[in-house]
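Have a look at the structure below before the remarks.
One chain of protein is taken out of this complex; the other chains stay put.
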Amino acid sequence: MTERTTKEKEIVLLDLLDRILDKGVILWGDITISVADVDLVYVGLKLLLTSIEKAEMMRRRANELEQADSAPLIEREPGS
Amino acid sequence: MTDIDTDPISGDKLLCDPGDLEAFATELEQAGTSLPHRINADPEGVERGLAKLVLTLIELLRQLMERQAIRRIEGGSLSDEEIERLGQTFMKLDVRMEELKQIFGLEDEELNLSLGPLGNLL
Partner (left out) sequence: MIYLYAITDRPEAAIPGLPGLEDAPLTSLAYRDIAAVASRGAGSGVSTALSSPEAVNVWRHEAIVEALMPDRTVLPVRFGTVLPDEAALRSMLKDRYSSFVANLKRVCGRVELGVQVLWDSDSRPLTAGRAKNINDQRSVIGGRAYMLARLSEEQLERAWRRRAETLVIEIRRPLEHMAADSVCQVLVTPRLLLKAAYLVAREQMKNFRKEINNLSLAYPELRFLCTGPWPAYNFVTDRKADQSGD
C-alpha cells in the first residue's frame, strides 16, 4: 500500500463525508433532531422556489398568448 | 498507481491524482458538503440564527427581483424612468442589507442555506 499524504487523506475524507452524511438510504422522521430542522427548512424553501418558478412560467405564457392575440387569456383559478 | 482491481473495496480511494490536491480540498470544503447549518439553541445564538435565516431569505428575494428587473430591461418592457427608479431602489436595498449584516455581525458568505440535494440556496 502506498503512503498517502495528509492532503490526499483529507480529500478522501471530504468525499466520504459528502456521501455518508448527505446520501444513502434514509428514514424520514428517524433522523436526529438537528438534521430534521434543516430538512424542514429545506422542504419549505423548495416549495417557495417551485412556486416562484411556476408563477414565472405562467406569466410568460400569459404574455405569449396576449401577443399572439389568438387564444384567450389564462383563466385565473378561483380563489388564487 | 496501485492496482485496486484485486482488492477493490478496502484499497486506496484516490483513483486519479490531479496533481493540485490543495485546490480540490479548498473547493470541496466550500461546496459545503460536510455538515448542514444549524440554528443554535442558546438565546444569543437563536437571535443570530434567525437573523441569518431572515436575511438570507431577503437576499434571495432581492436577487430574484433584481434578475427579474434585468430581464425586463433586456426585453425592453421598461421605460427610462422605471429603470431609474428600480436602480435607485435596488441600490438603497443593498445599502440596507449591508447595515443589517453589520448589525448582526454576519459576513456575505454566511447568508446561505443548504438545501440538501439541491445544493446551496444562493
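Chains here go by letter, A and B, matching the order in which they are written, and residues are numbered from 1 within each.
In this section, contacts are C-beta pairs under 8 Å (C-beta built on N, C-alpha and C of every residue); 3 or more make two chains touch, one makes a residue touch a chain.
Bear in mind the structure is a predicted one, so any value in this text is a computation, not a measurement.
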Fill in: Missing-partner contacts on chain A, residue numbers
11-13, 15-17, 19-27, 30-35
Worksheet item: Which parts of chain B are in contact with the chain that was left out?
Response: 4-5, 8-10, 13-16, 18-20, 23-24, 27-28, 30-31, 35, 63, 66-67, 69-70, 73-74, 80, 83-91, 94-95, 117, 119
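Throughout what follows, only the chains that are shown with their structure count from here on.
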Worksheet item: When the centre of a chain is set as the mean of its C-alpha atoms, what distance in Å lies between chain A and chain B?
Response: 14
Item to complete: Could you pull out which chain B residues touch chain A in their complex?
Response: 2, 11-14, 17, 21-22, 24-25, 28-29, 31, 33-39, 53, 64, 113-118, 121
Response to the item:
The answer for chain A against chain B in the complex is residues 1-2, 4-5, 7-8, 10-12, 14-18, 21-22, 34-35, 37-39, 41-42, 45-46, 52
